[in-house]
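Only one structure is covered here, and it is reproduced in the block below.
A single protein chain has been removed from this complex, and every other one stays in its place.
Chain IDs A, B and C follow the sequence of writing; residue 1 opens each chain.
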Amino acid sequence: MGVLGASGYAGRELCALILRHPHLSLAFATANDQRGATVRLGGREVTFVAPDDARLDDVELVFSALPHGASKASVERVQAAGARAVDLSHDLRPGNGCEGIAYGMTEWNREQLRGAPVVANPGCYPTSILMALKPLFDQGLVAPGAAIIANSASGVTGAGNSPKRELLFGEVTEDYRAYGIGNTHRHLNEMRATLGAWNADADLVFTPHLLPIARGILSTITVPLTAPLDDALAPWKDAYRGEPFIEISHDTPTLRDVAHRNVVRISAVPLANTRQPMLLVTSAIDNLMKGAAGQAVQNANLMLGLDETAGLPA
Amino acid sequence: MGVLGASGYAGRELCALILRHPHLSLAFATANDQRGATVRLGGREVTFVAPDDARLDDVELVFSALPHGASKASVERVQAAGARAVDLSHDLRPGNGCEGIAYGMTEWNREQLRGAPVVANPGCYPTSILMALKPLFDQGLVAPGAAIIANSASGVTGAGNSPKRELLFGEVTEDYRAYGIGNTHRHLNEMRATLGAWNADADLVFTPHLLPIARGILSTITVPLTAPLDDALAPWKDAYRGEPFIEISHDTPTLRDVAHRNVVRISAVPLANTRQPMLLVTSAIDNLMKGAAGQAVQNANLMLGLDETAGLPA
Amino acid sequence: MGVLGASGYAGRELCALILRHPHLSLAFATANDQRGATVRLGGREVTFVAPDDARLDDVELVFSALPHGASKASVERVQAAGARAVDLSHDLRPGNGCEGIAYGMTEWNREQLRGAPVVANPGCYPTSILMALKPLFDQGLVAPGAAIIANSASGVTGAGNSPKRELLFGEVTEDYRAYGIGNTHRHLNEMRATLGAWNADADLVFTPHLLPIARGILSTITVPLTAPLDDALAPWKDAYRGEPFIEISHDTPTLRDVAHRNVVRISAVPLANTRQPMLLVTSAIDNLMKGAAGQAVQNANLMLGLDETAGLPA
Partner (left out) sequence: MGVLGASGYAGRELCALILRHPHLSLAFATANDQRGATVRLGGREVTFVAPDDARLDDVELVFSALPHGASKASVERVQAAGARAVDLSHDLRPGNGCEGIAYGMTEWNREQLRGAPVVANPGCYPTSILMALKPLFDQGLVAPGAAIIANSASGVTGAGNSPKRELLFGEVTEDYRAYGIGNTHRHLNEMRATLGAWNADADLVFTPHLLPIARGILSTITVPLTAPLDDALAPWKDAYRGEPFIEISHDTPTLRDVAHRNVVRISAVPLANTRQPMLLVTSAIDNLMKGAAGQAVQNANLMLGLDETAGLPA
């Protein structure tokens, strides 16, 4: 395996997972600013090489964790070199002008993913929100014309490790704020395109927030229903039975429950005192695992014909 | 002034504000478990006395920061002793079975508060949410039958300083979770009663969350509107013109903006890509200041005929 | 394996390590206050049983993570039931009146540990400090009569998860303090007894501090030397060659370097501008791993004739 853009948080997590994986090995890990740096990942020392020193033709599959905008061209180079690719940027995801690419929400798309030359790994917020919403739409439970309100809160690793003043410890500690307000966050393209593919008759309102923690995304979602549910968890129990990386929980999930694990943990309760039946759905992921590197390895396992759970902490 | 229940976080903040206040002095500060303890508050040493050692008849006004349930009877003793009271518990707030008590949302009720023998100081979440919602209802801007979705996140001081395992540093750090889910938090009584008093035709969905920070509440609220607004901030500019403790902000407020200040900071933007016009309102307070001790002193200033802003950091 | 006192932080870490261990299984995990609680540890659900429900005679080895003072009697019951024991309390450690018990600083005592019926697992601070100091004394490098100054800083899990006000998130966040000042911390018995066993001609001054983080201990130690060293790292390179769980580092170790790993990471530099030659030694461990549960499993691996590194993240 090779990793392009390995020095960011998702890239480092990818290297760590590959190095601990029973069937994969790491041929190269590239970085630009941090080329030449040696860091400890997955119990080993890894030295980042310059992008030009990556032997794309020597590996079967390349993970691209390059910045948004820069990834698409790299994936083309990977393909030209004869390798397959899992792209963690948003360049190739639904809603971003590159239709026809396999979308790596693993649990939904296994057949397509197995043979795909390129997989667009989903965004962290979309994984957290869409994994929770899909069973409700598939089972026709969402009130037509509904406004679904999704509030998410993410740890700072979601913003990357490029030095920015607003991400300094002295700025983030003891603070909390919304951003991308007004339904403008770029992950909305991916989510709206996916809702469109489902023929979902609903509006999505999405507001992300920045948490003073390192990792994790919690989404709190209100969904108007066609009718009350006898068992609020039934839609997920039915849809995700036997899934190794999806947990249905009676208790509200917390970020601690999912830290360093490749899972989506979902819970739901009916909302009291509303005239229309509504559900409160909560969904927790580790943004660097099921929200990025973990799901990327899960997809690679499928693409390579390996056990889908190999090398992934559940 | 006297403070009952002074050893909790709100009680300590009250003592500090009184000790730094230009016109008030602190006659006693009671505590139960921590009686006899001396702590530094407001630049002075304060020794907590046993509740029985409080000379209620020696003071003009008593703040009660006793636990919910225990406060009501104490307020009656305060009144029997001839003093006035500001009660920070939820015992006397709207929706809790004690109608007729002045409700200390200062900006709405000045006339009633000036002469009130007892004031029910609002809850922290209701201050954050209702201060933001009132102009929209007063001006008839909320779509009839709307579901208003309020997601709030609070620092841990909102949960008090009684030792509980789930509030230990080792449990809270690097975690985040929703609680009181399903529209069941006890502050809903207060908020629903207030919406009822406004004859509001709307459902409120409220989900609080626990943040790994010490202080602050940020509320993120979606409100369906009757029609789009030309200026999303106009409702608050109109309603709160000249208010010393309400800030209308073009930028989304953060908790750092309001820390240690007796203000509500409010912003709003229209939501893109929804078929019904909707507004995203964000509201930030320091839960111990405008959400508790600060607003209590603001109310006491009014009751005592002082400058309403005396002793309060804006 | 059985775990007594499994609900504390060290006990939970022990359960997690046993459940992920390739050769061990968990027969029971006891708790007192938390009996009956089910928690997720090591990828599994674990239900704590009452102490009386532990089948001591069904297991080969029992880990006791009971509180200091309560552990000694339990270890006697374990032995009476025919099982071997690793005790994580300080009851049986050197300097606490129970001589003759094998001391579980694994790297020093392998022969004795293999056959030991009972092992006293070292304290977290002593592991951090004594692992760093031993090569200097063994090689005769410490100036006779020296005062060795050890300043350590520990995450809050070292203080356990019993609810105490001073350990609440609201108290610990944004704070830092020394405690056990004046050379009075109870781990000094263990460290002085060990120095005595080495015939060390030195005074130890030890000051622990409480960090606003969950886990990790960093010790910063100044050591007067008999003479300057050509290679400041040579004493450890010589003493710990080939040790799988001891890392000698050119860079100063940070707590991030050792989190969730069963290692001691040590560095050293000469001190400039002192008339006597002195070394600054820094030593980092995860207090719950090499400082508690990890070293306990390392010792159990030896006792049971298993690969010493089995089940331990390096």
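Note that a contact is a pair of C-beta atoms (placed from the backbone, for glycine too) under 8 Å apart; a residue touches a chain by one contact, two chains touch by 3 or more.
The structure displayed is predicted, hence computed values, not measured ones.
Out of A:S89, A:T157 or A:S283, which touches the unshown chain?
Missing-chain contact among the listed residues: A:T157.
Please pick, from C:A37, C:A50 or C:I181, the residue that touches the omitted chain in the full complex.
Selected residue, touching the omitted chain: C:I181.
Among C:R44, C:R114 or C:R256, which residue is in touch with the absent chain?
Considering all chains, including the one not shown, the answer is C:R256.
Tell me where the left-out chain touches subunit B, residue by residue.
Considering the whole complex, subunit B reaches the absent chain at 40, 43, 173-174, 257, 313-314.
For subunit A, enumerate the residues touching the unshown chain of the complex.
9, 155-157, 161-165, 167-174, 212-214
When the complex is taken as a whole, what residues of subunit C touch the one chain not shown?
145, 147, 149, 151, 153, 171, 173-179, 181-184, 188, 192, 203-205, 207, 209, 211-216, 218, 220, 222, 224, 252-256, 259, 269-276, 278, 280, 282
Please note the rule applied: only the chains that are shown with their structure count from here on.
Calculate how many whole Å lie between the centre of subunit B and the centre of subunit C, each centre taken as the average of the chain's C-alpha atoms.
Roughly 46 Å separates the two chain centres.
Between subunit A and subunit C, what distance separates the C-alpha centroids? Give it in angstrom.
The separation of the two C-alpha centroids amounts to 37 Å.
Taking each residue of subunit B in turn, which ones touch at least two of the other chains?
Within subunit B, the residues that touch at least two other chains are 155, 171, 173-174, 212-214.
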